[in-house]
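Take this structure first; my questions come after.
Missing here: one protein chain of the complex. Every other protein chain is in place.
Here the chain labels run A, B and C in written order, and each chain numbers its own residues starting at 1.
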Amino acid sequence: MRRFTAALFLLGLGVMIAAIYQHMDFSNTAVNAGQAINAVAAEETGAANFVTSVVLAYRGIDTLLELTILFTAAMIGGMVLGRRRVDAPRDPDAGFILRTGADLLFPLLLVVGLYIILHGHLTPGGGFQGGVILASAFFLPLLARPGSSINQDVISIVEGLAGATFIIIGLLAMFDGKEFLTPLLDKGELGALISAGTLPILYLAVGIKVGSELAGLLAHLAEAEALD
Amino acid sequence: MNLLVLMIALPLLTAFLLSSINRISTLAARWIGPLVLLATAVIGLSVWPQLGAAPLALQWGGFQAPLGITLYADQFALLFALAMTIGTLLLWPRSAENQLRSSSLALLLAGTGSGLALSGDLFNIYVFYELMTVVSYGLIAGRGTSGSFASTLRYLVISGFGAALALAGIALVYQATGTLNLAQLAQLAPEKLNNLQGFAAFVLMLIGFGVKAELFPVNMWVPEVYATASSRVSALLAGVVSKLALLIIMRLLILVFHQPEALTVLLVLGILGVASGELAAWRARDLNRMLAFSSIGQLGVMFIALSIPGNAGIFAALAVMVHHLFLKPSMFLLAERWGGSIEKLAGAARTSPIAAALFVLLALSLIGVPPLPGFWAKLLVIMPMLALDQPLYYLAVFVMLAAASLEANYLFRVVMKLYDKQPAATSHKVHATADLATALFLGGGLIAAVFMLVPLADRLDSIAAQATDVSTYIQTVAPQQLQSGRVQ
Amino acid sequence: MDILDINIILYSAAFGLMLIGIGGIVISNHLIRIIFGIALLEAGANLLLLLSTYHEGASAPIIVDGSVPAMMADPVPQALVLTAIVIGVGILALALSLAIRVQRAYGTLDMREVRLKLEQEISENAGIEMPSSSHAPAVTTANSAAAQQESGS
Partner (left out) sequence: MEAVVLVVVIVMLLSAVAVMLFKDFLAALAAMSVVSLGLSFLFVVVRAPDVAMTEAAIGAGLSSLLFALALRRLGLWRSQ
């Protein structure tokens, strides 16, 4: 019975999609907000990567909320999985190769992550991609040395402060008489590393926040066996 | 003037900083949350009078309308933003284990709820909605029992499914119109979205946003969650959060989707919601689940009201929403100590006479007994439907009347038990003072509304009229025409 | 319709992923598979969003060396998908954490069994005797006792 209703549901969905196919204008040349942004973004934000302009300037509030979602998810993940017991059994040691590899990779990942974050307004990449790399940089030692652990208190304070930075930069604009989250500072020369005003600073906050939250989540999941 | 932004930004900022503040002073961390919400409520109330004359549009980041994200405040939106803020303040979740965490979640809920009500951008609404969903997971699972984890997981599966569908709906809208700004969508909708693609987008978004609004096919989570979460969280979710989801659907319906089929879908799903909800409530044997199912029925009535074309439908839906906004949290708070089997309620009126009396009044209003507000709200839904003179609407009226008699049946079963002469073997717990006071405040406010029905109805009517005024919406936001960058 | 039209191929990929994902959610009972299904559904929706303004021949919306290309892809859906992907991974982590806890409490990841045990636990906490409580094994009582204690405090 259940299978039957499921099949019926899928069939209906398939018919709907087929109908949409029939009527959809694939080569739709509708004028859209994105093309208007392309026309003015370089001038208005000073970032060479327009996706970064949209993420941090035009739709900055979306990004703030997205960070808040990660923050909340990390907080709830910690709550659901609980803390590690002191006497919980450890995983077996990871062995020489993984340990040395982790030691060698850690600085490399850190540098690559920061590079990607700081060039987010110029090239593809930015706070999210770089943040993931930062998270893996901090998670890798955890895999290599099962005895070590990430200090969750530090993480929660770091992520809180990084998120607060984002909001406070936004509030500064309000004290300046502009709207909340308006980019500030000099826009500089298009394509230069130090340009686009506050956008790189915002992306740095995003990167640190994403990195610390994902590292926290990964550490929680890795240690979940030991919770009480 | 752009202080309205603080209604969203301040709670978020405080939530981020709460764990740092806790390092410095535990006392400050305990009190800063309620204080911030009080401040944002004052900000909202101070803006309220001037919105009556003209709604207000702000641009996040100061970018011109279709490019940046719009925040649109009319009295309709601000009413629910305030309901969220004040509701969270009244129903401040308490947790013995980790007050810090539940305070953060409460602040996030208040900030997001306000933002959701005030947002004027389709994708921004989606992100706010997702954040509100994640925060509710935290509030439900915060109980820490195995049941709360399991119900959160089932809720998460349904929500995740719905959210992805809503995203697909947004993709279809953007494909057709090239904009996400609601004002500009309202301009373009008659030309670009009045087709099958627009209808598909509506259905997808209805399923997505309907999850929280307890829409008929995607409401399996309701009884489990309300039975396992703490009463204050249930009160918040059933009372305020579901209304915010409904507000999004109303906005979409008013501004973007004008197909008659959309109204039919709402009507059918509403009827099914009323029928299934009330039948299940009638069969329920414990108070929490009974209230949960009856909430599905009430939300169904709101969907039926929305399906009435024109201003009358929005007005009726608004009246039912405001009625439910006060009634349901109050009932859930009363159920806090009475929760559990109805059989065990016998004689509870003797230990807590005030609570029992309040419950009776609320039950009468929920059923719709004449002088009480619930009656007038239901009348506002039924009258325009009779005037429409269509078979499906007659069916809706019939289902609503049948549902009222079912409601009367099961609620009186509870009331009879409360005033049972034979006391049960178990001793009843008295309500906590804070819970009872809040319940009395909300319920008392509702009953007091009987004495000023006419001015209240006028006020709600003007709010509904402002909400349905599409041309004012477009003029206030004033999106610049999308020009130049035309491709090919 | 030419089968090799790139629009058709890409849209088929998006709708295909969504259909497979929905099928997995609706037909499957195992929680992990349902979570996989949600991930697939999200991936399809993301692709659909990105395709909404796709044009053959547009270049990436990035200015390299100061030269502005003739036609650039729409940056808005790209930013939206970026947001949606990150939201998705947050919710995925949450779902997996909850799944770990649920399995520990109920000893199963089968959706139907979880639902049965949940119903049973709710009824037990409410003090209702279930007429058909024989076929499902008892829930861990430690948790239900904790719940009662909490509501009584």
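Operating definition for what follows: a residue touches a chain if its C-beta (ideal position, glycine included) is under 8 Å from a C-beta of that chain, and two chains touch if they have at least 3 such contacts.
Bear in mind that the values here come from a model prediction, so they are computed numbers and not experimental data.
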{"item": "Visible chains in contact with the missing one", "value": "A, C"}
{"item": "Contact footprint on chain A, counting only the chain that is left out", "value": "49, 51-52, 124-126, 128-129, 132-133, 135-136, 139, 214, 217-218, 221-222, 224-225"}
{"item": "Those residues of chain C which, in the complete complex, touch the missing chain", "value": "4-6, 9-10, 12-13, 16-17, 20-21, 23-24, 28, 32-33, 36-37, 39-40, 43, 46-47, 50-51, 54, 58-62, 73, 78, 81-82, 85-86, 89, 92-93, 96-97, 99-100, 103, 109"}
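Assume only the chains that are shown with their structure count from here on.
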{"item": "Between A-B and A-C, the pair with more C-beta contacts", "value": "A-B"}
{"item": "Centroid-based (C-alpha) most distant chain relative to chain C", "value": "B"}
{"item": "Chain B-chain C separation of Cα centroids, rounded to whole Å", "value": "23"}
{"item": "Averaged-CA centre spacing for the pair chain C and chain A, given as whole angstrom", "value": "18"}
{"item": "Shared-contact residues (touching 2 or more other chains) in chain B", "value": "123, 127, 130, 134, 137, 141, 149, 172, 174-175, 178, 180, 487-488"}
{"item": "For chain C, residues that touch 2 or more chains besides their own", "value": "22, 53, 55, 76-77, 80, 83, 87, 90-91, 94, 98, 101"}
{"item": "Touching residues (chain side chain C, partner chain A) in the complex", "value": "5, 7-8, 11, 15, 19, 22-23, 26-27, 53, 55, 60-66, 68, 72-80, 82-83, 85-87, 89-91, 93-94, 96-98, 100-101"}
{"item": "Complex contacts: residues of chain B adjacent to chain A", "value": "2, 5, 9, 12-13, 15-20, 23, 58-63, 66-69, 98, 101, 104-105, 108, 112, 115, 123-124, 127-128, 130-131, 134-135, 137-138, 141-142, 149, 172, 174-181, 192, 195-197, 200, 203, 482-488"}
{"item": "Residues of chain A that touch chain B when the two form their complex", "value": "16, 19-20, 23-24, 28-40, 44, 57-62, 64-66, 68-69, 71-73, 75-76, 79-80, 153, 156-157, 159-161, 163-164, 167-168, 170-171, 173-174, 178-183"}
